[in-house]
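A single structure is presented below for examination.
One chain of protein is taken out of this complex; the other chains stay put.
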Amino acid sequence: MTIQRDDVLNWVREYAQVIEDNHEMLTELDREIGDADHGANMRRGFKAVLEKLPTVEDKDIGTILKTVGMTLLSKVGGAGGPLYSTIFMKAGMTIGAKMEMELSDWAQALEAGIAGVATLGKAQLNDKTMLDALYPALDALKQAIADGVPTGDALKRSAEAAHQGMLATVPLMARKGRASYLGERSIGHQDPGATSTTLLLESVARIWADC
Amino acid sequence: MTIQRDDVLNWVREYAQVIEDNHEMLTELDREIGDADHGANMRRGFKAVLEKLPTVEDKDIGTILKTVGMTLLSKVGGAGGPLYSTIFMKAGMTIGAKMEMELSDWAQALEAGIAGVATLGKAQLNDKTMLDALYPALDALKQAIADGVPTGDALKRSAEAAHQGMLATVPLMARKGRASYLGERSIGHQDPGATSTTLLLESVARIWADC
Amino acid sequence: MKKLINKPEDVVKEELKGIELAHADLVKVYYDPDFIVRADAPVQGKVGLVSGGGSGHEPMHGGFVGKGMLDAACPGAVFTSPTPDQMLEATKAVDGGAGVLHIVKNYTGDVMNFEMAADMARAEGIEVESVIVDDDVAVEDSTWTAGRRGVGLTVLMEKIVGAAAEEGRSLKECADLARKINGQGRSMGMALTSCTVPHVGKPSFDLPEDEMEIGIGIHGEPGRHRIPLEPADKITEMLIEPIVTDLPYKEGDEVVLFVNSMGGTPLIELYIVYAKAVELLAAKGIKVVRHLIGPYITSLEMAGTSITLLKVDEEMLKLWDAPVKTAGMRWGI
Partner (left out) sequence: MKKLINKPEDVVKEELKGIELAHADLVKVYYDPDFIVRADAPVQGKVGLVSGGGSGHEPMHGGFVGKGMLDAACPGAVFTSPTPDQMLEATKAVDGGAGVLHIVKNYTGDVMNFEMAADMARAEGIEVESVIVDDDVAVEDSTWTAGRRGVGLTVLMEKIVGAAAEEGRSLKECADLARKINGQGRSMGMALTSCTVPHVGKPSFDLPEDEMEIGIGIHGEPGRHRIPLEPADKITEMLIEPIVTDLPYKEGDEVVLFVNSMGGTPLIELYIVYAKAVELLAAKGIKVVRHLIGPYITSLEMAGTSITLLKVDEEMLKLWDAPVKTAGMRWGI
């Protein structure tokens, strides 16, 4: 089955709810090694997204994702704002004016989004950033597609890989973002951005499980 | 027996030590209903007095007391500074250039000092100030002298009256000084100034017990 | 106690050293007795303005010494009024032949010490007038008590009378103006936290996390009432209302609105209070024509705010706008 425009809308709404439910946890992670705003920023952004969404409900997937990206850009701020905005914008630009897409389209979109994050933030794997969740998730997704795994399972594997990547940030010393100012003291804490992107990919897997 | 110049010097030194030993208690009383400095101020003042004392050790009682008063005036500050200064200055002026004095001289000196405090501070009995210890102490002293009580006992009665007056400040509502700003909330606390003057009269009674 | 200090007993001296090093272009600092005078004191033919009080209220008063404001300030120990010898020396140092005005906040200690200093200065042939500031509506005014405290209005008075003295007005004119200001100004303050006097080493009062003190002074004295925490808008109302009804300020009045930080409250919060205060006053037809926002009369690191209103006329406004060049307040020069 393909992923419909409405599946995309449902996923965005679901993720907004996930943020609403987890913003305190995200802010708390950021309090430990950052500046205690990641949850609050994402929450402000996705509240605005929910308000904006009705204006593009009848539009194509690319337009929807780009609109989410633009909204995040003007509402989130901080490092998270441009980075999350880029994920959605590049993904939207990659998918383009489609009303439905294949899993492979999603994989390409995600790849473009992640490449955007890497370009913008100049971070690498193991710098203790969201990339540590995103890269493994993308690899797992591409592998699953290559192995012919059905959509639901493929997305699940991708989300699980993100989750592992997120956990793997704990022992790392941060080299990018605000946590890097802590040097050695950043060790032993889970990266907030890797956590919120894991939640993002988990909500994808949940909502598109039957696609 | 009469009170010698050296008895006066010994008493001033003793009181300086009493302040050193009790400044924290006095400041704590002042913290509760004032601005937490009465002990610190008195301590600063009597440290300076101890430094100054050698320069007048061979002088008469009046000069010694006036010197103490002048030193307190320039070192204590706050309300306590001028008030304590006045006690010593007026007492010294009243006694004058004597090398020894009778108990009645002391009573007159104390009366002059207390009158100075009343003029300067415009407080009355039961306003919850040092006068609540000083007035009863003076009355008791004068009564004891009239009754022909020996010096040591007379001073003891005077100190005891001060102590009672000090305790009697607890239920009062302050009408003068910084504690008055607290209104009803000043009730239930012992006045710091009444406490330090009681210590003053107690040290007199101790040091001049055998005069 | 967490403070950037060395020994508690050295705080004031070391602070004075810093002021001396930083502001040699504005002031001269004298020690034992301690006082701060304008670099060009005495200014011949000008009334000398002297104020003083305990330390711990910075920038008041030492930060207000300079052209267009005070001629001298006498810093006492932390929260302890200074001594007559400081005031006497300061008075002598700034007397330019036109007499000296003492601006005294109404605290028993300040009043008594300044009175003695004035007597001593007069004995030395200097003409001295004293003005008492007692603007704190949190304290009931009665002849039976020590009366109201002098708080925020002191800052506004020092600025305006400072400009008048700079203009060359006589001692009597300066004193009259100061008394007029005192008649038209009112203040009230509140605290979210206490402060810690260095030599005491623990907070002057203990305030639970969900309570505040209303009607505090500037010396870490507890306030008149302790009540549950409220939002900024409500707190602003609780300060503005008693101020406005006390004078009372009336529709059509033009005022200087001074929103002061007690030390630990940051600017971001003061602007929130300021916005609400302007709104409340506007609803009563009272117009804010000038303002002062920031930590000008503080209680060490206490968190909280005080609000001062001063009803002004054109003359006062002109003096308010006149140039001033001090470490703590500066414009026009």
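Think of it as A, B and C in the order they're written, each chain with its own count starting at 1.
Basically, a residue touches a chain if its C-beta (ideal position, glycine included) is under 8 Å from a C-beta of that chain, and two chains touch if they have at least 3 such contacts.
In this text the structure is predicted, and so the values were computed from the model without any measurement.
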Which displayed chains the hidden chain touches across the whole complex: A, C
Of A:E20, A:D35, A:E100 or A:E160, the residue in touch with the unshown chain: A:D35
Selected from C:G97, C:G183 or C:P266 as touching the chain missing from the view: C:P266
Residue ranges of chain A at the interface with the undisplayed chain: 27, 31, 33-37, 40-41, 44, 73-83, 120-121, 175-178, 180-183, 185
Residues in chain C touching the chain absent from view: 2-7, 11, 14-19, 21-22, 55-56, 58-59, 63, 78, 192-193, 209, 212, 229, 231-233, 235, 263-275, 278, 288, 291, 293, 295, 298, 300-301, 303-305, 330-333
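One rule holds in what follows: only the chains that are shown with their structure count from here on.
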Graph class of chain-chain contacts, one of line, ring, star, complete, other: other
Label of the chain whose CA centroid is most distant from the centroid of chain A: B
Geometric centre distance via CA averages, chain C-chain A, whole Å: 55
Chain B and chain C, separation of their C-alpha mean positions in angstrom: 32
Centroid spacing, where centroids are CA-atom means, of chain A and chain B in whole angstrom: 76
